[in-house]
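Supplied in structure tokens, the structure appears directly below.
Here the complex is missing one protein chain, while the rest keep their positions.
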Amino acid sequence: MAPGRPPLRSDDPLLKIEGLRSGYGRIEALHGVSLEVRPGEVVALVGGNGAGKTTLLRAISGVQPVTAGGVRFSGTDLTRASAHARVKAGIAQVPEGRQIFSPLSIEDNLRLGAYLRKDAEIAADLERVYDLFPVLKERRRNPAGGLSGGQQQMLAIGRAMMSRPKLLLLDEPSMGLAPVLVDQVFAIIARLREEEAVTVFLVEQNAFAALSIADRGYVIETGEIAMTGSGRELLTDERVREAYLGV
Amino acid sequence: MPDFLQFCVSGLTVGAVYALVALGFTIIYNASDVVNFAQGEFVMIGGMTTVFITAAGVPLHFAIPAAILAAMVIGLLLHRLAIEPARGASAVTLIIITIGASIFLRGGAQIVFDKQFHSLPAFSGDTPVMIGGAAVLPQSFWVLGGAAVIVALLWFFFNRTLLGKAVLATAANRLAARLVGINTSFVVGFSFVLSAAIGAIAGILVAPITLTSYDIGALLALKGFAAAMLGGMGNPLGAIVGGLAVGLLEALGAGYISSTYKDAIAFIVILAVLFVLPGGFFGRASTERV
Amino acid sequence: MRALLAHRLAAPVAIALIVVALAFVLPSNFYLRVAALVWISALAVIGLNLLMGFAGQVSLGHAGFFGLGAYAVAVLPAQFSLHPLLALLAGALVCGLIAFVVGRPILRLKGHYLAVATLGFGILIAMAIANESWLTGGPDGMPVSRLTLFGWRVRGASTWYWITGALLVLGAWLAVNLVASPTGRALRALHDSEVAARVAGVDVAHYKLIVFVISAVYASVAGSALALVNGFVTPDSANFIHSIELVTMVVLGGMGSVFGSLVGAAILVVLPQVLTTFHDYEHLLLGLMMMVIMIVLRSGIVPSLAALIRRTRP
Amino acid sequence: ADTIKIGSSLAITGPASFLGDPEAKTLELYVKKINEAGGVNGKQLELVVYDDGANANKARTFATRLVEDDGIVAMIGGSSTGATMAMIPVFEDAGIPFISLAGAVVIVDPVKPFVFKTPHTDKMACEKIFEDMKAKGIAKVGMISGTGGFGKSMHGQCLGVAGNYGIEIVADETYGPKDSDMTPQLTNIKSAPGLQAVVNPGFGQGPAIVTRNFKQLGFDVPLYQSHGVASKSFIELAGDAAEGVRLPASALLVAEKLPDSDPQKAVVTGYKAAYEEATGQPVSTFGGHAYDGLMMLVEAMQRAGSEDPQAIRDELEKTSGFMGTAGVVNMSPSDHLGLDLTAFRMLEIRDGDWVLAD
Partner (left out) sequence: MSILKVEEIGIAFGGVKAVDNVSFSVEAGTVFSIIGPNGAGKTTLFNLVSGVYRPRRGRVILQGEDVTGLEPNRLARCGLSRTFQNLQVFFRMTALENVMVGRHLKERRGLLAHLLALPSTARQNRESAEIARQLLERVGLAEYAETPASAMPYGALKRLEIARALAAEPQVLLLDEPAAGCNPVETEEIETLIRRIADEGMTVVLVEHDMKLVMRISDRVHVLEQGQTLTEGRADEVRANPKVIEAYLGTHGTREASLALG
């Protein structure tokens, strides 16, 4: 664990969501979702297309209006907080569809990941991301829009890491990544947790891999939490296997 | 030859104003993808406020900062009251809002000020300086120098500061900008204030040469917009080059071809350039890929 | 009810009903004239809306076509003793041809670059009209000879009300037909993703050109109608401010809404008539109302209100 | 009706607002004065003014509104020629007298039964200028004209009459209504061989900039402006550069400097004082045109003793010896302007003020 961080009691949730409702106009996509993520955990969220996973992550980051329910983070109520206040509080997201800054250079993309940081270690962190994804370093002066799909995904992950989050939200991080890199990304997630005490909330279609490294998991179906348990429990659950693992 | 020089001086001076208006477009566009058609009104507010404050007996060197401040306040209000409430609307909607704002500001200026033309005393006198046979007003140096300083500062801002990058990021992808912690509403508001200030400075610098009145904004917006596109939208250097080029084209066209069709000549050249370079001189090479 | 509103013909039928109903309500020739001006603007706006709202291509030079149409019925009868109706058709043809010729290179440009190119193009037309006084009467304009049909002199506000109203209904009908056809789908598709449209086999350049030509013809016919109604033309009808006005009408009423085109035109034509009584405050109020409408009804009046109705009455 | 409704559509805003604004203020001021003095034929006047921004289509709509909805008996205004021309058919059809305040000669030539106008024509201005040049032995002239309606029309008129005065146009340049720098055009004019003078038809701020650029380039020939700059603000805008500029204009600008014997003196000093007191702005000849129109109309109504538009028209046509700010007006069935060249004075700017030239 990084020095200087106050040890959190691990049964005190870092993120606590209660009765969260959200939607798009007239259509409600989340019908009262409750879940929690404790410090230092990796929690996986699995569900089919359109179940509401992305909507939930967006709501946690404050870029999706919430109609009812609440989001607490580190003991403070963030339900009404602005998106940038949430980043400041330590929440970072790797969004669905990558959402990179296409016209800006790769380095600027990463540098903006640390937008709210003022410390002296930004340069070192930049190097750390470059070590993980050497292509980014090679092309760091080029506009990010020219990167291939998978390369952009690496950039999005790197950018989120640059903010040194307490809680990292990942929306399908392995999408579009070559299998070698899938291995690598899951290894990175594990390492972030081990070495830097980053808490991870992970949305994955690659449910097998996700549940394998997760401490706990939730299953979401049409905007509601349908099931929860430890990663292992879910992996062995008949219904989960049939609906999401395809075995 | 002296004729040619005279045309160039004339073109560069007028072009510098277009350039400053184009810069104003560039900044707001960079932050928000919006073409702010009220940009010309900032130029008007700068000039007219200075005229009226000095007419009230305030010395010029106090009147100028006051006028710039006034424009900045109006820029901020424009953002807070008209742009921010429409957050999330499409770019065309926002553009129509800025057109509404420009009509509103013009209507307001006609009440607050008047409908007359006004001039300001030149900063360093009216005696022309002869350069290679061309008679140059000292004020032209103020205009060109002012434009040069502003573009240098802006270049630094966008390329070397994190806030500058944040402005670009906000335009490139608003959602992602919010997700990395950029206060996008602040960034866009800031860009309105900044371009209001630049517009006002332009208005003050040129008022002694070109005169000013409540309705000079529309034409400047038109020319500034064309200049910005000729240079390549979003690029400060492009705005400057585009502005100077439009000014020069008009002057040389008027001098050598036809004064009646000088605006047409400028637009024909702009069209020709865009057909060859669809992104203007400095438009970013298309990074769109599928 | 909802199915009715969603029907393809809802817009032209509604417009026709409005034209007929208003004829019985409007108290004087002045009101009939204002209404005729609304119908004329709406016609041009429907054409522009096909280009902007459906195909997603801006034009800041549409008043150029409007002006050409207006001057066609002024110049051709005066100089070549062409019948005004033939002049109207000739104007539409010429505008279509010009659009066809300039459209190909211009429409290769995108977004704001397209905007500035069309703007420049419109300004060229406006300048030519204002400066070639020998043909056009210059900045002060020229008179238009009265339209005679089969020996009958067309005159009077109410006659023009019906003629322009009928033109508008026809224009609206053609527009909704187009939108609901395979061509309309191709146009809407290229608006959203050119590359996907091309992969689906849509010849993007060709379709952009088609809609550009169609919208130019709409503008030209509207311009001719205005000239005939007024009996006089000035270069104002072709100038840049008028182009901006047309675009504003499109957006105000609602991009991609044929009925919205009428609403947008009505607002920008009628509002100044109302606000003129506020004298010095007219422009202040006009600008303010434009801003407020766009802030509150940000997708344009008609689409926003439609969405609102759908939300409140599920 | 218990009031007499008079209509007006003026360019109160927009590019020609320096015309419409003083015109509107003048009409409002004098209608009030007339009403306070008991009105006309025992009835109060009611003025309905619209702002057409010099847009012909708008003007046409307002004209219809004034006739159809407001029920006016007479019309004053149309600041610009385009707006006036667009409105003419409405008033001709309705049979309502229409006194235009715009410049071009086409308004009253050919004569239309119900259309009159008060300002001098652009053709007269050209003649006045060339007369002055001829007297000074000037023959080779450069022209720089605005491309707006006024400048364009006067440019054409000047070309038409130049021959009559032995004047040769050696350089012919133009500038747009909103241009802010005319040095390229003036540079070309300056290099025209044998240049003896420069004429600048145009109004608005353009002539002020021309005058400034003229000085900047160090011309050594006289500069003639048109009656389009006949307001004090021209001198203010052009500053020092205005010294020595000559122009034809009405006596209004030099009201106080007229000899007491001048029959026009009483009218112009009276109007000038009233206008400047009421608005706090310096007088211009444009407001004077509105004054002339209103007064002629009032006199015609008084002579007719009725508010019947046809009767007013007939009396307007009979106007004779009317002393206005523009000069003495003598109308006839073949002349709906009624001014001659003597109504124009040649003025020069000296020490920042108008003076009668020699």
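The chains carry the letters A, B, C and D, assigned in the order they are written, with residues numbered from 1 in each.
Quick note on the criterion: a contact is a pair of C-beta atoms (placed from the backbone, for glycine too) under 8 Å apart; a residue touches a chain by one contact, two chains touch by 3 or more.
It should be emphasised that the depicted structure is a prediction, and the values quoted were computed from it without experimental measurement.
Participant: For the chain not shown, which residue from C:L17, C:L93, C:L149 or C:V199 touches it across the whole complex?
Facilitator: C:V199
Participant: Out of A:V135, A:L192 or A:M227, which residue would touch the omitted chain in the full complex?
Facilitator: Of all options in A:V135, A:L192 or A:M227, contact with the hidden chain holds for A:V135.
Participant: Given that one chain is not shown, which residue among A:L20, A:V33, A:V46 or A:I60 touches it?
Facilitator: A:V46
Participant: Can you name the residues of chain C that touch the chain not displayed here?
Facilitator: 8, 174, 177-178, 180-186, 188-189, 191-193, 195-204, 210, 256
Participant: Give me the chain A residues in contact with the hidden chain, please.
Facilitator: 24, 27, 46, 48-51, 54, 96-97, 135, 139, 142, 146-151, 153-154, 172, 175-184, 186, 205-209, 242-247
Please note the rule applied: only the chains that are shown with their structure count from here on.
Participant: Which number of steps is the smallest that gets you from chain A over to chain D via touching chains?
Facilitator: 2
Participant: Could you grab the centroid distance between chain A and chain B? Build each centroid from C-alpha atoms only and quote it in angstrom.
Facilitator: 42
Participant: When the centre of a chain is set as the mean of its C-alpha atoms, what distance in Å lies between chain A and chain C?
Facilitator: 50
Participant: Let me have the rounded angstrom distance from the C-alpha centre of chain B over to the C-alpha centre of chain D, please.
Facilitator: Averaging C-alpha atoms per chain gives centres 36 Å apart.
Participant: For chain A, jot down the residues that touch at least 2 other chains.
Facilitator: Answer for chain A, listing residues that touch two or more other chains: there are none.
Participant: Would you mind listing the residues of chain C that make contact with two or more other chains?
Facilitator: Within chain C, the residues that touch at least two other chains are 131, 282-283.
Participant: Under the stated contact criterion, what part of chain B meets chain A in this complex?
Facilitator: 162, 165-166, 168-169, 172-173, 175-183, 234, 284, 287-289
Participant: Over in the complex, which chain C residues touch chain B? Could you list them?
Facilitator: Touch residues, chain C against chain B: 52, 58, 105-106, 108-110, 112-113, 115-117, 119-121, 123-124, 127-128, 131, 195, 240-241, 244, 247-248, 251-252, 255, 280-291, 294-295, 298-300.
Participant: In the complex, go through chain B and note every residue touching chain D.
Facilitator: Residue list for chain B touching chain D: 3, 6-7, 9-11, 13-14, 17, 110, 115-119, 126, 128, 135, 137, 206, 209-211, 213, 215-216, 219, 251-252, 254-255, 259-260, 262-263.
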